[in-house]
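All protein chains but one are shown at their positions in the complex.
Think of it as A, B and C in the order they're written, each chain with its own count starting at 1.
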Amino acid sequence: MVSGTANVKVRFAETDAMGVVYHANYLPWFECARLDLIEGVGLSYERLIEEGFHLPVVEVHVEYKHPARFGDEVEIRACIKSKPSVKMKVEYEARANGKLLVTGYTTHVFVNLHGAPVKPPREWTEKLSGKFAKC
Amino acid sequence: MVSGTANVKVRFAETDAMGVVYHANYLPWFECARLDLIEGVGLSYERLIEEGFHLPVVEVHVEYKHPARFGDEVEIRACIKSKPSVKMKVEYEARANGKLLVTGYTTHVFVNLHGAPVKPPREWTEKLSGKFAKC
Amino acid sequence: MVSGTANVKVRFAETDAMGVVYHANYLPWFECARLDLIEGVGLSYERLIEEGFHLPVVEVHVEYKHPARFGDEVEIRACIKSKPSVKMKVEYEARANGKLLVTGYTTHVFVNLHGAPVKPPREWTEKLSGKFAKC
Partner (left out) sequence: MVSGTANVKVRFAETDAMGVVYHANYLPWFECARLDLIEGVGLSYERLIEEGFHLPVVEVHVEYKHPARFGDEVEIRACIKSKPSVKMKVEYEARANGKLLVTGYTTHVFVNLHGAPVKPPREWTEKLSGKFAKC
């Protein structure tokens, strides 16, 4: 199973005047879990960049079910369910206090130094494939 | 036409180590344009809250076409294309240097003080209806 | 010794186009370490607020020695060196990779519900006194 997790404690800076986590602030948490997934299978963003690739975010989707509040311990789970080609999709769930807070996904595109979409390095397709269980 | 705009100059704080605007930072800009739309038709969030409503974000979607960079002058346009009921959908486009940077939408739900979804105040349906031209 | 710590892994969202952590982003980290200090001696912000107090930041000072970068594991240490009265001063050091990154302090004032400066609750002076070793 290709998944990763991040555990964050909600910072006061991440709340807004409604008393809950500002909606944009889930995206950096998603990124923490995505990084854990990438590193967890032995891949590395630094190496990807050294090899002449970039992997920008081209799409973000989030659905908000329950708010998180200051001090909450939030677990974010990232999961890749299909083998990446030019595009890579990562899905997320964030939970706290036994509740599902948000779900979402991000889509990324492998590009070369000229910004043109390209196939990912073999290492990325190999390490992110063949074992897509339910996250 | 029910639309609003915001003009922002990219702050250094909004960039990331890729040299471009961090993807989450478009959401506060969307909110600036949404606020301009709301205030532009004579509505007010403060009044909405005083009347016992809240209008949380329940869904966010963004597609990234071109990056913005430090110092860029970005125009964000918010637009409502269908009459709000319990849900209100707002669509966005951000442009700079003659390029379309991102498109996206947010969905909001009118809730009462107990958090239950409710119909919006009459003022909101009236002022946000009847004139949905192409934004 | 009245001290607390926080350990953060630098998020991509916290970097800027210079490739390092944006200078404002150390302040939320200071807050994490300050919270650890407060909770570590058995105090609670929630209880303080319930008892009719607030404890706003009235002064911030930071000196930057070395930059932190994406992925760095940063340890922030917060420390109170003198018994709080109306004011409470907290000092900080952040380190990564064996280097001192930044030092700083924040000053806070106990205020009542009318915003007037007041002496802290007895619990706060007791639990934050009598044992001010070198942090």
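Methods note: contacts are C-beta pairs under 8 Å (C-beta built on N, C-alpha and C of every residue); 3 or more make two chains touch, one makes a residue touch a chain.
On a predicted model such as this, the values are computed, not experimentally measured, just so you know.
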Sites on chain B contacted by the missing partner chain, in the whole complex: 9, 11-14, 27-28, 31-32, 35, 71
Residues of chain C (touch criterion as defined above) contacting the omitted chain: 18, 23-25, 27-28, 54, 56-64, 67
Sites on chain A contacted by the missing partner chain, in the whole complex: 12-13, 15-17, 19-20, 22, 24, 69-70
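The working rule: only the chains that are shown with their structure count from here on.
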Geometric centre: closest chain by C-alpha means: A
Distance between chain centroids, defined by C-alpha means - chain B, chain C (Å): 34
Interface hub residues of chain B, defined as touching at least two other chains: 24
